[in-house]
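All protein chains but one are shown at their positions in the complex.
Order of writing sets the chain letters: A and B. Residues in each chain are counted from 1.
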């Protein structure tokens, strides 16, 4: 029995995909919640410190939308889906108008989605994508009926707020390098707001050089559309990864981003709207009231244990479905598992710096055709791994063998000169006259070079 | 110890750092009153000594050190430096200063930049067009069959400055961790001494040379992969390229007698000086081409190859060139 049916245009598919791509940065699973007036996709990250929700208005976002509901629960239906599958089937099709001007090729004409949930039958999330040329693809995905966890936010206690253009925010974020964990936002004085990125990873000895770039940006306060923070120098600290995911999506929509929060270790709400969609995020902020700046320093020095797990508070719904699912789960406890603060667990996406060339991730003006100068890659997989191992500065505890210490170089130098192995051709006992190792141009000219 | 300077020629500086970091991620930076010197010495592969006149990348330098000849020696990670320089590429001004934060010495780069302010938040926001983005791009198997979890690729490059309404200034601070090296430890690291080269030539455009070299390296790799499943160590099985040169190109004759090159010249065009280099290492060396300098290659037959890359100061024709010297090892057959 079909309990929900809706139709998307090509643009609708694109907007949905953008939202799913953003949700995917929080969790592999996405929760769907359907009501008569809206369809909501949410995700809560594994450490329960970040929550994202996209609410699509049924009358504005969809070409058609019909919610039937089921007997057990007329009000709403919910389920969980594996986001990667959704992302791949809602991907952009090549509307290759060059090869196929008359038909628009395999660009999406329309996309019909239906959710079937019936006793004794497999529950299905069915997507039918019709391309302009007439080809039709039908996908059937399994889903699990389990209630979404919504994080709670008390707007009344959140007396601090600001709004800023998503584009400005995105530009700021581009200055932050890879490997950093936290973003600290605070007002410096009456006219400046400071965005500072830092990491809590302890670094000592040789590891010092593997610390990520520490970046801070002073922004004029009037760059914000509003900035209403009651307490001066209130440091509010969130996870960079989550914040970046939000700013990237917000920049697509080009909307105004507004943030509301109360104090450290209480959630921050970030909101913005698109056409027919409301986007809302809750990020648990780190730190303690009073001296967040110092706290970070102390932790760095190892004098203080890691901050206590900070999680969002949940508001769960009751399961109601015919689908053969595991018994309704107990409401996920909010403070049960010991999770390490906001630090992303086992980063799936390695935060390695982008290959210095083809810099897809930056808005800086690309430098010429720099990729041509990248070293050769013979065996793509193998090489990539090797290159990554050399580029990663944060993800592993292993000492990086490529980190040259000058002292070891000194030790090696003597050995290299006399030792076997590649013939360096730099024997000192050659009795021929030596050329100064570094030539000035004038010296080169003496050999008849560059005399033009 | 005190070091503070304005930065200039940031694009060239950034390219130099990119070229160096293709060989090794950490460099030795030596500063004195006249020169900046970057040295990278990888465990295996070619080493580089880049000697830059101070005014090549710095301006208004304040340098003060208790060490002899007023020198400062630092160990410097190149990837964060490159990243910081990227932030500075479109800056109105940028400066660099050696300082300490939380007990850790850092090179702190202060970048002043002005970005667009959106005077008007109206409907013209569509420029972040999702239709021009390359997420799964032109569909098909490039995206379809690959593991499509290339999150960051979803977001394309956007123009930094578009509609200028009002410029607002931002001050960006990028702190690069460094280690201060004691002069006793580094002053004994010497540039390799090499005997007089047998053949010296000006290399053809590096882009061309690199394109062909890389193809050769790949070809050798493809051949060895298919013909043997040998489990030799990676370095040993890496493709080697043999480079040879003779003294019968278009360069003018050297007026020196008893110079090895004179001997090679007199021996006729069949007299070649050859070196064998590691294909992957050579490709990293050729990455210096991005600096667009002129390159002289000096072949010491069967021993070593030295490249001198001369990068002129574009804004000061009279200025001293920057010289980047590569010492490339030659392998025995």
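In this section, a residue touches a chain if its C-beta (ideal position, glycine included) is under 8 Å from a C-beta of that chain, and two chains touch if they have at least 3 such contacts.
To be clear about the criterion, contacts and distances are computed from a predicted model.
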item	value
Name under which UniProt lists the unshown chain, selected from "Translation initiation factor eIF2B subunit alpha", "Trafficking protein particle complex subunit 6B", "DNA repair exonuclease rad1" or "LSM2-LSM8 complex subunit LSM8"	"DNA repair exonuclease rad1"
Options A:59, A:72 or A:136, residue touching the unrepresented chain	A:136
Interface residues of chain A (partner: the chain not displayed)	5, 82, 84-85, 88-89, 91, 93-94, 96, 99-100, 105-106, 112, 114, 116, 121-122, 126, 128-131, 133-142, 368-369, 372, 452
Residue ranges of chain B at the interface with the undisplayed chain	139-141, 144-145, 148, 205, 207-208, 210-212, 214-216, 218-220, 222-223, 225-227, 292-294, 314, 317
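Here is the rule we go by: only the chains that are shown with their structure count from here on.
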item	value
Centroid distance [mean C-alpha coordinates] between chain B and chain A, Å	30
Touching residues on chain A, where the partner in the complex is chain B	14-15, 17-18, 21, 24-25, 84, 87-88, 91-94, 96, 106, 165, 167-168, 170-172, 175, 177-178, 203, 208-220, 222-223, 225, 248, 251-256, 297, 300-301, 349, 353-354, 356, 359-368, 370, 372-376, 378-379, 390-391, 393, 400-407, 409-410, 412-413, 422-428, 430, 432-435, 437-441, 444, 447-451
